[in-house]
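As you look at this complex, bear in mind that one protein chain is not there, while each of the others sits in place.
Letters are used for the chains, namely A, B and C, taken in the order the chains are written, and counting of residues starts over at 1 for each.
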Amino acid sequence: MSAFGVRQAEETIARAFAPWIVEMGLTPVAFDATGGDFILPENKALVHVGGVICGQATAAAADTCSVVALAALNGRFRVCTTVDLTTHFIRPLKPGDVEIRVEVLQNGRRMAYTRVEMKAKDADKVAVTATSAFAYLEE
Amino acid sequence: MSAFGVRQAEETIARAFAPWIVEMGLTPVAFDATGGDFILPENKALVHVGGVICGQATAAAADTCSVVALAALNGRFRVCTTVDLTTHFIRPLKPGDVEIRVEVLQNGRRMAYTRVEMKAKDADKVAVTATSAFAYLEE
Amino acid sequence: MSAFGVRQAEETIARAFAPWIVEMGLTPVAFDATGGDFILPENKALVHVGGVICGQATAAAADTCSVVALAALNGRFRVCTTVDLTTHFIRPLKPGDVEIRVEVLQNGRRMAYTRVEMKAKDADKVAVTATSAFAYLEE
Partner (left out) sequence: MSAFGVRQAEETIARAFAPWIVEMGLTPVAFDATGGDFILPENKALVHVGGVICGQATAAAADTCSVVALAALNGRFRVCTTVDLTTHFIRPLKPGDVEIRVEVLQNGRRMAYTRVEMKAKDADKVAVTATSAFAYLEE
C-alpha cells in the first residue's frame, strides 16, 4: 500500500500528538488498503471508579488512531483537523488490552471520514464505535 | 440549588475519574440551576505538534464536566454511563486556560442530556461544542 | 445584516430543496447577525403512532434550516454539503407548531458549523437539538 508502516506510525504518534496522548501507549499493529489495527494496552491510569476503562480514553484513542490510519493511507502525515468526533459507548470495557480497528470510509482531497470499532481482546462484540470527519489543512 | 458545590465537585473528580483524567486538572468554578462552569487550566501536556490544545483533551473534558455538572444538579454522584459523546471542533484553542460551560438540557429519571461549550479565556467565540446523552444505572 | 431576508429564504426553500422537504412547510421568521428563526407548522403527516412529531422530521428540519440560515448570513445560497448531522431527541414534541432557532457557530471560507434548537411553541425547554458541520463546495 505505502511505505508508511508500523514503525512510521510509532514515530508519528511520538512526534505529532500531545504528551498526554502519547502517555496512553497506543500501539500500531498493522495497516492495509482500507485502514489499520491498533492496541490500547492495559493501563490502570485509564480505569475509573466503576472498574472499567473510561470512555474519555476510548474516544481519545478513536481520534488518535484515525489520524494515524489516514497518515498510513496517505504515506505521510497530512496536517488535518478533526471536524467532529462522535463516539457511542455500547458495552463496558473491563481492564485489559483493547483491540482497535480504524476503517477509512473516505479519503478525499479536502475531507476524510473514518469509523473506529473497539473490542476487548478476543471478544466478539463491539464495545465502542466512533465516526469522525477530518478536514485536511494542506494537500 | 443543592449542597453539592465546588468542593464536592473537586472531591468527585479526584475520586470517581480515572487517574489519566484527574491529571488534566479540570477545575470546577461554579454551579447553578441549569449547569456548571469549569476551567481546563493551561497544560503543555495537552498541546500537539500544531501548537494547539488537542481535541482529545477537550472531548474528554466535555464528558468529565458533564458528569460532574449532573452530580451537582442531583446533589450527589449518580452512577451513569455515557451513551454518546458528540464533539465538534470549531476553532483552534491556543495554549492557555479554557473556559467550559455545561448546560444540562434534561435530567430525567433514566436519561440525561448535556451540552458543553468551550472558549479560550475571555474569548467571545465558541471553540468546541459537545452534546451528550447519559443513561443512569441507578436511581 | 444582508439583503437576504424572509422572502429570499422562502424562495431558497422552494427552489433548492427536494419536493419532499418543501412539503414540510418550513417557514422562515427572521434572520439576524448570528442565525435565524423558523417555524415548523403543525402538520398531521409528521406525527407517528405514538402521537408525537417524528424525529425524522425534526432532524430534516434542522439540516434544512441550517442551510437557509447560512444563506442568509452569506447574503446568497453558497452550494455546500452537510458533513454530519447529529441530532439529540430530548423531549417529545406534541403536535403543534415547533419553534426552531439556528445559531451559526462558525461560517468560514471552507467550513461552517451550526447548532439548532427546537421547542414546542411558547415552551421553555428544548425538545430537540442538533449540531452540524457543512463543507462549502464553492467560494
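Here, a contact is a pair of C-beta atoms (placed from the backbone, for glycine too) under 8 Å apart; a residue touches a chain by one contact, two chains touch by 3 or more.
For clarity, every value in this text was computed on a predicted model and none was experimentally measured.
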Applying the definition given at the start, please give the residues of chain A touching the unseen chain. 86, 88, 90-91, 105-106, 113, 115, 125-126, 129, 131, 133
With the missing chain put back, which residues of chain C would touch it? List them for me. 15-21, 23-24, 43-50, 53-57, 59-60, 63-64, 79, 81-89, 92
The missing chain sits against chain B at residues 83-84, 86, 110-111, 131, 133, 135
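Here is the rule we go by: only the chains that are shown with their structure count from here on.
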Touch graph across the chains, line, ring, star, complete or other? complete
Classification of the chain A:chain C interface as same or different, half of numbers criterion: same
Please report how many Å separate the Cα centroid of chain B from that of chain C, as a whole number. 28
Inter-chain centre distance, chain A versus chain B - centres from mean C-alpha coordinates, in Å: 22
With chain centres taken as the means of their Cα atoms, state the distance from chain A to chain C in Å. 33
Identify all positions of chain A at which a residue touches two or more other chains, and write them in rising order. 83-84, 86
